[in-house]
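Omission of a single protein chain aside, the complex is shown with its protein chains in their original locations.
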Amino acid sequence: MAALGIIGLGRMGANIARRLLRAGHDCVVWDRDPAAVASVAADGATGAADLAGVVAGLDGPRAVWVMLPHGAPTEDAIAALGDLLAPGDVAIDGGNTFWKDDVRRAAALKPKGIHYLDIGTSGGVWGLERGYCLMIGGEADPVARLAPIFDALAPGRGSIPATPRREGRSPNVEQGWLHCGTHGAGHLVKMVHNGVEYGMMQALAEGLDLLRAADSPALPEDHRITVDLADVTEVWRRGSVITSWLLDLTASALAQDPALSRYTGTVGDSGEGRWTVQQAVETAVPAPVLTAALYARFASRDETRFGAKALSAMRAGFGGHLEPK
Amino acid sequence: MAALGIIGLGRMGANIARRLLRAGHDCVVWDRDPAAVASVAADGATGAADLAGVVAGLDGPRAVWVMLPHGAPTEDAIAALGDLLAPGDVAIDGGNTFWKDDVRRAAALKPKGIHYLDIGTSGGVWGLERGYCLMIGGEADPVARLAPIFDALAPGRGSIPATPRREGRSPNVEQGWLHCGTHGAGHLVKMVHNGVEYGMMQALAEGLDLLRAADSPALPEDHRITVDLADVTEVWRRGSVITSWLLDLTASALAQDPALSRYTGTVGDSGEGRWTVQQAVETAVPAPVLTAALYARFASRDETRFGAKALSAMRAGFGGHLEPK
Amino acid sequence: MAALGIIGLGRMGANIARRLLRAGHDCVVWDRDPAAVASVAADGATGAADLAGVVAGLDGPRAVWVMLPHGAPTEDAIAALGDLLAPGDVAIDGGNTFWKDDVRRAAALKPKGIHYLDIGTSGGVWGLERGYCLMIGGEADPVARLAPIFDALAPGRGSIPATPRREGRSPNVEQGWLHCGTHGAGHLVKMVHNGVEYGMMQALAEGLDLLRAADSPALPEDHRITVDLADVTEVWRRGSVITSWLLDLTASALAQDPALSRYTGTVGDSGEGRWTVQQAVETAVPAPVLTAALYARFASRDETRFGAKALSAMRAGFGGHLEPK
Partner (left out) sequence: MAALGIIGLGRMGANIARRLLRAGHDCVVWDRDPAAVASVAADGATGAADLAGVVAGLDGPRAVWVMLPHGAPTEDAIAALGDLLAPGDVAIDGGNTFWKDDVRRAAALKPKGIHYLDIGTSGGVWGLERGYCLMIGGEADPVARLAPIFDALAPGRGSIPATPRREGRSPNVEQGWLHCGTHGAGHLVKMVHNGVEYGMMQALAEGLDLLRAADSPALPEDHRITVDLADVTEVWRRGSVITSWLLDLTASALAQDPALSRYTGTVGDSGEGRWTVQQAVETAVPAPVLTAALYARFASRDETRFGAKALSAMRAGFGGHLEPK
């Protein structure tokens, strides 16, 4: 069985280690929080005292998976690996990195003979049980070498119906992992995945808003319709065109709390949604839905509304409208 | 000089009467508020006691301009005129009516021999001094007969530079009034005018928001830029590509109150913006900007944010994200 | 076993009949195409010579399901049923009708004692095997009476994981059919379903466009990335956040024909997408994603591009830009 070094034992990193351990792989792990190391070590991993200890704890050719917040933490860890790893070793960024950073890093490591893989990892908190969808960028050799690791992490074929006409294509894909292409390709595909995710989520959110407003007192009385959103989303899970995991999660949340009262209505965004729009702009591809989904999140957090005040000022200017308070 | 009946003496109706009176035309006016009638009568109009009194006070062929809120008030007044007017008379709806209602009304009045004109009237509170841009739908005869009225209401050529190559076209247009076409054409053109107005306003509002956020503490320190929006909008009035009356109004509002603190950030919408989007949907014409402008107004008033809560619920479902409070 | 009359034996109507027949229900069917009647009769249905024959072939209280194109065909059939059915009978519109038409029809049938149900039916060509997701509007009594029919048509629980916390809620929903609410509620929920469907589809389409453009020669050479869309969509089916039936269909289409060369790039739209936007406008609910998805379809069919020419004209006006041919 192969061994993998893992740097960063947050929700994702720890569960990746655990899923590998369950499959019989060895893991040498480190996190700046000793309790996180101890927790994963209790499940069978080898804990290290620092990043260098992870490298030292692996036989060559080594592979070290960095699973840290994007930006400085990941950047620093990859730089440190560049000093610690030997030719033939593999540095992996499994986090949410901007794909152009992968291109730069791979070029920087190449003169040292160190391989670099960028792996977009989808699955969230469900990945430990459900497996992780892996989108991999980099050279073919290290990908081939690490295939057993990817097989263990990916969901496998499971009960998902096979797509017809895939004869002659890589069987890895149906296991749930794909060598997408050159350096950056893994995070590019993950970035677009997340962009699509934003769009699908917003489509569902707008549908719910429309149904919720359908009994608005502003409507004529015989055109007001009240529906139960928990039941509607549940029935959509059954044979409708929009069956999807996001719908499953929505139905589950609504069954638990029909008013979704635990949420404030402000929604965060991670880098991928933004990078997706920037990619659209850079490549001159219209992406109105993905962009609208991102802007809806921005708007959910917008408390200033200065532009809206300017609209009112213009209306007052030409029409003497005074917006009602 | 011609005489015009005017029903409804709100801001628009009263000023239309006054502008006609100044030009030497007679006006027979009525409003359900006797004070409004008295005020316009003090400026030279003939006040009437009711709608029938307006009709009775005019020599035939009569023309009665209804300037009331759209919906029931206008509908009722036009219906009443249908009973009071004689063949050859003209009923005018100068308000903000949905153009399909004009088509219906004109068809209903036609068997009685009563003409119907729909007139989109732009100019707002400035119209008394600046003149009204008139967009007229209906048959050619009553339009021709009322040309002196339209000449008096419209802004006239003024100091606006002439557009080249208009030889052979109606000089009325450069006076500021246009017989746009058949019944409904006046309000259709006004509807689209207002749709464009929404889009232009929102373009300006977004520009202001972008400039205001350019000194966000979330940016790297050397990428934070502070600008004075009152000065920026003023300089844009001078030789830039976006010089416009809406920009004039914005610069004026910002000079008076740079924080626009008298506005709440909630923005109303009248029917035309909505009808414009419905026209886009009905005729399968993409109108992303006009629609986004309408939705921005909807969003400014949206307090519920249920869809946004659903986004948070999905994020919690797949990623264990808890949105920060 | 219950018997159902079915009017209209297109793809949907015929398969609905067949799925009921397989479950042991009787069907009395009619279509204006005798071959369609013969085909379903060969599978066990009772063919009728006309709409009246369907009614005559059923014992009371009858239920007749109309499955015709929306607009005049459905309208006429419902009107005919209003003359043929008896008090206590049920007329069902299972097609894609605008929900406000359901409200009107139910009100028209009520004085005759005839029940009316509007049923949004999702499942498409897969429904025969997969079952139909049924969204039902109308009074509770006829819904309860027809429960065996709905049980037979709906997908049933199948292998879909149960949503937690649904205790105390109707078990019908997990069978795949829901009494959504009053008259119109079924088609309203179906309309919004289709709106969400448009949004999800467009999110996927934009993602594919972005990935396809990622190797654009306009990009710097080291920022061009080539990916295989058939593989990417396949791997997304495995453990990713955007797993969905629409993704399954996309992966399948791309596996079969990676260039999608059999499609022209023009995309039609049915009424629901448009009605969804009109509902958003009418209830002042921002729906930017659902609207953008609809507009993308409009744009795919737009050959005129007059507005775009006007953009070029303005650019030429202020900047002397001549758009490259």
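Which chain is which? They are A, B and C, in the order written, and residues in each are numbered from 1.
What we mean here is this: contacts are C-beta pairs under 8 Å (C-beta built on N, C-alpha and C of every residue); 3 or more make two chains touch, one makes a residue touch a chain.
Keep in mind it's a predicted model, so treat the numbers as computed, not measured.
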(request) Return the single residue from C:Gly94, C:Gly120 or C:Pro288 that touches the missing chain. (result) C:Pro288
(request) For the chain that's not shown, point to the residue among B:Ala86, B:Ala214 or B:Ala259 touching it. (result) B:Ala214
(request) Check the options B:Gly8, B:Gly57, B:Gly94 or B:Gly131 and report the residue that touches the missing chain. (result) B:Gly131
(request) With the full complex in mind, choose from B:Ser39, B:Thr74 or B:Gln175 the residue touching the hidden chain. (result) B:Gln175
(request) Against the chain that's been left off, what residues of subunit C make contact? List them. (result) 11, 124-126, 201-202, 204-206, 208-209, 212, 245-246, 249-250, 252-254, 260, 263-268, 288, 296-297, 299-300, 304-321, 323-325
(message) Suppose we count only contacts with the excluded chain; which residues of subunit A make the list?
(response) 241, 269, 274, 277-278, 280-282, 284-288, 291-292, 294-296, 298-299, 301-302, 318
(request) In the full complex, which bits of subunit B touch the chain not displayed? Write them out. (result) 99-100, 103, 107, 122-124, 127, 130-135, 137, 154-156, 158-161, 163-166, 169-170, 173-178, 180-182, 184-185, 188-189, 192-200, 202-204, 206-207, 209-211, 213-214, 216, 218-219, 222-223, 225-228, 230-232, 234-248, 251-252, 255-256, 276, 279-280, 282-290, 292-293, 295-296
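By our rule, only the chains that are shown with their structure count from here on.
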(request) Averaging each chain's C-alpha atoms to get its centre, pick out the one most distant from subunit A. (result) B
(request) Please state which pair of chains has more C-beta contact pairs than any other pair. (result) A-C
(request) Would you identify the chain whose C-alpha centroid lies closest to the centroid of all protein C-alpha atoms displayed? (result) C
(request) Between subunit B and subunit C, two touching copies, which fits better, same or different residues at the interface, with half of the numbers shared as the threshold? (result) same
(message) Measuring centre to centre with CA averages, how many angstrom lie between subunit A and subunit B?
(response) 47
(message) Distance between subunit B and subunit C based on Cα centroids, please, to the nearest Å.
(response) 39
(request) Provide the list of subunit B residues touching at least two other chains, using ranges where the numbers run on. (result) 288, 296, 299, 318
